[in-house]
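Removed from the display is one protein chain of the complex; every other protein chain stays in position.
Letters A, B and C mark the chains as written, and numbering starts fresh at 1 in each.
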Amino acid sequence: MNISLSITKTIYELLLGFLPEGYEAVADIGAMVVIALIYLGIFAVAGLYLVLLERKVAAWFQLRIGPNRVGWWGLLQTMADALKLVSKELTGTAKADKFLYNLAPYFVIVSALMALAVFPFTQEFQAFDINIGILFLMAISSIGVIGILLGGWSSNNKFALIGAMRSGVQTISYELSVGLSLLTMVLITGTLQLSEIVEVQKNGWLIVQGHIPAVIAFMIYMIAGTAETNRAPFDLVEAESELGAGFHTEYSGMKFAYFFLAEFINMFIIAAIATTVFFGAWLSPFGITESLPWLGAIWFVGKTLVLVFLMMWFRWTFPRLRIDQLLTLEWKYLLPLNLLNLVLMALIVWLELTIQF
Amino acid sequence: MSYFGNIAKGIKTLLTGMSVTGKYFLHSRKGAITQQYPDNRETLKMFDRFRGEVVMPHDENNEHTCTGCQKCEIACPNGTIEIIWDRQVDPETGKKKKMIDQHIYHLGMCTMCGLCIEACPTDAILWAQNFENSVYDRSYLTKVLNKPGSKVKAGIED
Amino acid sequence: METTTVNNNFKSEEYFINMGPQHPATHGVLRLLLTIDGEIIKKVEPDLGYIHRSIEKMCERDSYQQIVHLTDRMDYLSSHINNEAVCLTVENALEIEVPERVKVIRTIIGELTRLASHQLWWGVMGMDVGALTTYFYGFRDRELINDIFEETCGARLTMNYNIPGGLMYDIHPNFVKRVKDFIAHFRTKLPEYDRLLTGNVIFQKRMRGVGILSKEDAISFGASGPVGRGSGFSCDVRKHHAYSALDKVTFKEALRTEGDSLARYEVRIQEMWESMSIIEQLIDTIPEGDYKVATKAVIKLPKGEFYQKVETARGELGVYVVSTGTKNPYRLKFRSPGFSNLSLLNHIAVGGKIGDLVASMATLDIVVPDIDR
Partner (left out) sequence: MDLMKVIKTEFMTNEALQNLISSWIPELEFNEEGSQFLNITVQPEQLHLLMSQLKTNSETNFDYLFCLSGVDWGKELGVVYHLESTTHRHIIVVKVKTEDRENPTLDTVSDLWKTADFHEREVFDFFGIIFNNHPNLKRLFLTEDWDGFPLRKDYVDEINMVIK
C-alpha cells in the first residue's frame, strides 16, 4: 500500500517531464533534493516560530507580554534573533577538540531534521513512508544525544562535560520508556509503518481504542518524551542554575543556534510522534473534514501544537529533578509501569476489548 | 499500595501546580504586569517623594534660597556636593556676607541618601522626580545647581 | 555516600570546578571552589571579597548619620532593618527615647521589608531549583511593597528612611491604605505560592533531607534567622531581645526541627504569614505624635562600647560600636547574618549532588554584599 508516496511521486514526475529519456535516476535524486529543501525551508521557519511561541507562552504564564517589538505582535522577533546569530562571530575554547567541536551541532540538527521525513502530515504529504517508521524515529532521535555528548566533551569545559554526561545518562534511560510506550500502541496497530498506523485509526484514535492502557502509555510517553528533548523539568543537561548553560556553554553564533533550533524541532517531533500514534495524525475527530483531505495538515499541526503547549506548560511550572531522582523516576516508576502496561495492553488486544467505532 | 498511592499523590500535586500557572495563562491578557517603559512615559509618574536627583529651585526673579552655609556639603557622606563661595558685599545691607558662587552637585557620586536635604536649613535644595539620568559622558553628571546670574533671596539667613 | 570501587579501572577522580564569580546560582559575585567526584560534592570553599567595600573602615571616618546609609548597601534586601540597627545603637547610647509612633512605623516597615525579602527569595528559590515562573510571581507581589516604600521613603531598595532619633519624614498619607490593600492582596496570593511550589512532588523530593544542619551545628556555626530556626534553634531576636514595637505584638516564632532545606523553606513561608499578622496588629493603631526627636547636628556617642542586635530577613545583624567619645566610631563591626550562614555551606553541601548544593544554597538565602561588607 503506497498511497502516501504521492508528494514524492508528483515531484518525480514533474522533474521527469523536464528531463530527456533515460534520466530517471537523476529525476529520482532531484525529487529527493527538492523535497529535502522544501522540508528544510518549512521546518527551519517552523522551528523559529516554535521558539517565538515558547517565548510568548512563557510570558503569558509569567504575567508578562513577551516579545512584541519586532514586527507586528513580535512575529519577526526570532527571525531577527536568527539573523543576529548568523552574523555573530564563532568563538570557542583554545584547547577544544576542533573537529568534534564543530561537528557536534550538525549531528544534533541533522538528526532532528531527518526524523521529520516520515511524518504523515496528510495522506499525501509524507516524504518517506518506510515500513519501520516508528523504529526509524526512535533510532534517529537517539542519534541527537551523540551530538550533545560530543559537544560537551570536545569543548573542554567542565560544566559542559557534566552536562553532556548527564545527557547521556538521561537519554539512554528514557529511550526505554519512549520505546516501550510506543510498543504498547504497536500492539494495537500491528504495524510499524506510520501510514498504516493512521489507517488503523480510522476506526477511532488509538488513545480511544486502547482506552486505559493507552492513556497510561500516553502519559509515560509524554514524560519520557519531555526527558528526551532535555526540557524542564528534565533540563539537567542545561540546568541553568547549576551548570550555567550545560553542554553548549562554549558554543556561540550559529553553532549555538543549531543546538537551540534542534531542541525545538525535537520538541515538535516528540509531539508529532504522539499525534501520529495516539491522536490519529491528520484524521479529524469523528471524520468531520474527511471530504477535504488537505485539511489534514491543519489537524496534524493543530494536534501537535496542543501537545507542544502541554510540554511548555510543564516547563514553566515544574522545578527540575535531580540527576538521581531522574533515574529513580525512570527505573523505579516509568519502566515497571510501562512493562505492566504492555502486558495489560496485550491482554486487551487479545481479548478484543479495544473500542472500535 | 503506597507505590501507586505515591504516584497518584505526586500527579495530583503536579496538576495543582499546573492549575496555578494555567489560571494565569488564561488571565494573561489583563494580568500582565509588564511596564512598557519608554511607551508609557506620559502616564508614568513618580511618587512625589521619589529621590531622583537634587535640584535647587529658583523663583521667577532667578533667586534661590541657598546661603552657602555648607551644611549639605558636610552632611554628604560621599563628597557629592561642593560649594564654591566667597564673601561679597550685600548691596542692600552693605555688610559682607557669605554668598555662593557655584553649588556643584556630582550626580555620579550621589547615593540618594537624602541627608543633604534634611540638613538644609533654608530648603534651598530639594528632590526632583526625574529618574532618566543616563548620559553619554560621565562629566555631564556634574551639575551646577544654581543658575547663572542667580542670587540668594532677600531676607534668607542661616 | 561511600563509593567503594573494587576495580581500579573505574576509580573515580576528584576534580575542581569553579562556581562563580559569575554564576546564576551564586546570586552575585560569590565564588565557590568545588571539589567534585562525578556529581558528588567533596568540598566547598567560598572565595569572598569580590565586592568588599570595607564599610567598617568607611564607618570609622563617617559621622553616625552617614553610617546609616552605608548599611543600606550591606544586605540591600533588608535595608530598612539594617538602618534601624544602627539607629537603635546610637539612640541607646545617647539614651534617646524615640516616640511610640516612630517605633511602630519602624516595625511595620521592617516587617514589610522582611516580606519583600522573602518574596524575592521565594522567586529566586524556585528559579534555583528550575521552576522559572516563581520568580515573576514573587516579584509581582514584591513590587507592591516597593511601591509602598517608594511613596513613603522615596526609594525602593536603599531607602535610608531611618535617622538617629526617628524617621526622615512622616509616613505618606496613603501609607496605611496601601499597606492594608497589600495585606489583603497577599493573603490570597501566599496560598498560591504553596500550591505552585511547596506542595509540588518534585520540589519536595529536591528539598527534603537535603543539606541537613543539626541544631548543635546550627548554634556552633552561629546560624541565625530562618537557617537557624529551620534546625530548631530558637534564635529570633524579635522574640529574645525585642526592639522597637515588637514587644507589643504577638507572633509565633517559626521553628522546624528537621534542619533540611525544606524546613528552612517552610520557616520562611511561615514567617511571611507571621509578618503579615504583625503588620495587621500595628497598622490600625499607629500612635499620633512626632516622627523624630531632635538630635544634635553632630552626634557624639559617649565613651564605651555598644551592641545592638536586630533580626533582618536573613538573621541576626549585630552592630558593635566602640566609641571614644568623638563624632566618629572608633571601631564599628557589623555581625552580618549572611557571613555566618555562608560558613556552614561546606558543612551542609558535602556529600550531596551539584543540584543539592544549589538548592541548599538557595535556602541559605545569601546576599553577597552582606557577606562582603
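One rule holds in what follows: contacts are C-beta pairs under 8 Å (C-beta built on N, C-alpha and C of every residue); 3 or more make two chains touch, one makes a residue touch a chain.
Remember, predicted model here, so these are calculated numbers, not experimental data.
Q: What shown chains come into contact with the chain that's not displayed?
A: C
Q: Quick one: say which of B:38, B:79 or B:94 touches the chain that got left out.
A: Hidden-chain contact among the options goes to B:79.
Q: Decide which residue listed in C:106, C:238, C:292 or C:335 touches the omitted chain of the complex.
A: Of the listed residues, the one touching the omitted chain is C:335.
Q: Counting contacts across the full complex, list the positions on chain C that touch the omitted chain.
A: On the chain C side, contact with the omitted chain comes from 48-49, 52, 54, 56-57, 61-62, 92, 217, 219-222, 224, 232-235, 240, 255, 257, 302-307, 309, 316, 318, 320, 322, 331, 333, 335, 339-340, 342-344, 347, 372.
Everything that follows uses one rule, which is that only the chains that are shown with their structure count from here on.
Q: What graph shape do the protein chains here make by touch: line, ring, star, complete or other?
A: complete
Q: State the pair with the higher C-beta contact count; candidates are B-C and A-B.
A: Higher contact count goes to B-C.
Q: How many Å are there between the centre of chain A and the centre of chain C, using C-alpha atoms for each centre?
A: 45
Q: When the centre of a chain is set as the mean of its C-alpha atoms, what distance in Å lies between chain B and chain C?
A: Measuring from centre to centre gives 26 Å for this pair.
Q: What whole-number Å value describes the gap between the mean CA coordinates of chain A and chain B?
A: Chain centres of chain A and chain B, defined by C-alpha means, are spaced 52 Å apart.
Q: Give me the residues of chain A that touch two or more other chains.
A: 61-64, 316-318
Q: Spell out, as numbers or ranges, the residues of chain C touching 2 or more other chains.
A: Counting only residues that touch two or more other chains, chain C contributes 133, 136-137, 140, 196-197, 200, 202.
Q: Using the touch definition up top, name the residues of chain B that touch chain A in the complex.
A: 7, 14, 17-18, 20-22, 24-25, 28, 31-34, 36
Q: List the residues on chain C that touch chain A in their complex, please.
A: 15, 17, 23-25, 39, 126-133, 135-137, 140, 196-197, 200, 202-203, 205-206, 353-356, 358
Q: Using the touch definition up top, name the residues of chain A that touch chain C in the complex.
A: It is residues 58, 61-64, 158-159, 162, 232-233, 235-236, 239-244, 316-325 of chain A that touch chain C.
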